[in-house]
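Note that one protein chain is taken out, while the other chains of the complex remain in position.
Entry: subunit A
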Amino acid sequence: MIKRIAQTAGFTGLLAALLLTLLQSFWVAPLILQAETFEQAPAAHEHAAGTAAHTHDAEAWEPEDGWQRVLSTTAGNLVVAVGFALMLAGLYTLRAPTRTAQGLLWGLAGYATFVLAPTLGLPPELPGTAAADLALRQTWWIGTAASTAAGIALLVFGRNALLKVLGVAILVVPHVIGAPQPAVHSMLAPEALEAQFKIASQLTNMAFWLALGLISAWLFRRNRDSHYAA
């Protein structure tokens, strides 16, 4: 069972991370690099009062633009993709997909949980965008993802109407509380670039999650129980 989870998560993470890296390299990363040219312009580099300034630690290692940066982003993608794939494969041991296509539904649920719901309150941001305190945003993000996951699970697997209503309520709670917002909204990059980045980020993440769901369901079903001793 553990071998099945590990194999499914490992190979799924690898394949989905490669797809993510490809989409990022051609679409998302160029927008980030473009935004950084505004950030690096010395005159523009002031953080409005009451917003979280992003720290510049001269000591910390930073990948150089070019192959180093692509490589370290690929590594980051790989770790994140294997992490998400482990969650999916773990859940499959409780609710095995009966068809490979069901993986698409799991992928959609993952997209809703980890991308769509958090970005309703904290939209994808280019470097140089003013934002509230990092720890507060991270807490809201994690809380939103957790409650979205629980809400969707109740909505889909709940056996009676009461559980389903409870699911919807749990889905809505983080958005009623509201995401932490900066005192002053400001952005160094032009709005058109930010708009383009939001679309690029959403579509890239949707493709990533659909691939993650589909590949994981396919691999999980391939490594059936009969292939190993439990």
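The rule is simple: a contact is a pair of C-beta atoms (placed from the backbone, for glycine too) under 8 Å apart; a residue touches a chain by one contact, two chains touch by 3 or more; residues count from 1.
Going forward, contacts and distances are computed from a predicted model.
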Q) So which of "RNA polymerase subunit sigma-24", "CbtB-domain containing protein", "Binding-protein-dependent transport system inner membrane protein" or "Adenylyl-sulfate kinase" is the UniProt name of the chain that got left out? A) "CbtB-domain containing protein"
(Q) Going by the contact rule already stated, which one of A:Leu134, A:Val165 or A:Ile199 would touch the omitted chain in the full complex? (A) A:Leu134
Q.
Among A:Leu19, A:Ala85, A:Ala112 or A:Ala211, exactly one should touch the missing chain; which is it?
A. A:Ala85
Q. What subunit A residues would touch the chain not displayed?
A. 1-2, 5, 9, 20, 24, 28-29, 32, 52, 54-55, 57, 59-63, 69, 72-73, 75-77, 79-80, 82-87, 89-91, 93-98, 114-115, 118-119, 122-127, 131, 134, 137-138, 141-142, 149-150, 153-154, 157-159, 163, 201, 204-205, 225, 230
